[in-house]
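A single protein chain has been omitted from the complex, and every remaining protein chain is retained in its original position.
Entry: chain A
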Amino acid sequence: MKNTLIHLNSSPYTGLACKEGLDLALVLATFEQAVDLCVSGPALALLTLNQQPDALHGKNLHKLLEGLEFYDIDNVYIERSETEHPGAKNAELAQNTWSGVTALNTQQWQRLFSQYQQVFRF
């Protein structure tokens, strides 16, 4: 069995990439494949609490996060500097982020990508 990292880097509201990346993660997990997620850039919006998208905005992908543990997807990584540094682009997220994420420092984040046999980017 191979271990897989799904890297989400697209906004959940500008296209289908984020959704289709999550779909692949769920299917891999359904087939009992080891899969972790990491989230960066525009995809960080996925983690914001209290989202209320309507049908026109698209599916509420944030709701999927709570269900990940039932698929044995236990690791969702972000890079701490993207949200927590003063003046960080996504600074407002730090106070308002889903609690299931693991924040990595830059070195850990960079090492992350070589720990998997395959990384798929969406």
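The criterion applied here is as follows: a contact is a pair of C-beta atoms (placed from the backbone, for glycine too) under 8 Å apart; a residue touches a chain by one contact, two chains touch by 3 or more; residues count from 1.
The definition used in the following text is that contacts and distances are computed from a predicted model.
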item: From "Chemotaxis protein CheY", "ABC transporter permease", "Insulinase family protein" or "Sulfurtransferase complex subunit TusD", the hidden chain's UniProt protein name; value: "Sulfurtransferase complex subunit TusD"
item: Touch list for chain A against the chain that is not drawn; value: 1-2, 4, 16-17, 20, 23-24, 27-28, 31, 33, 118, 120-122
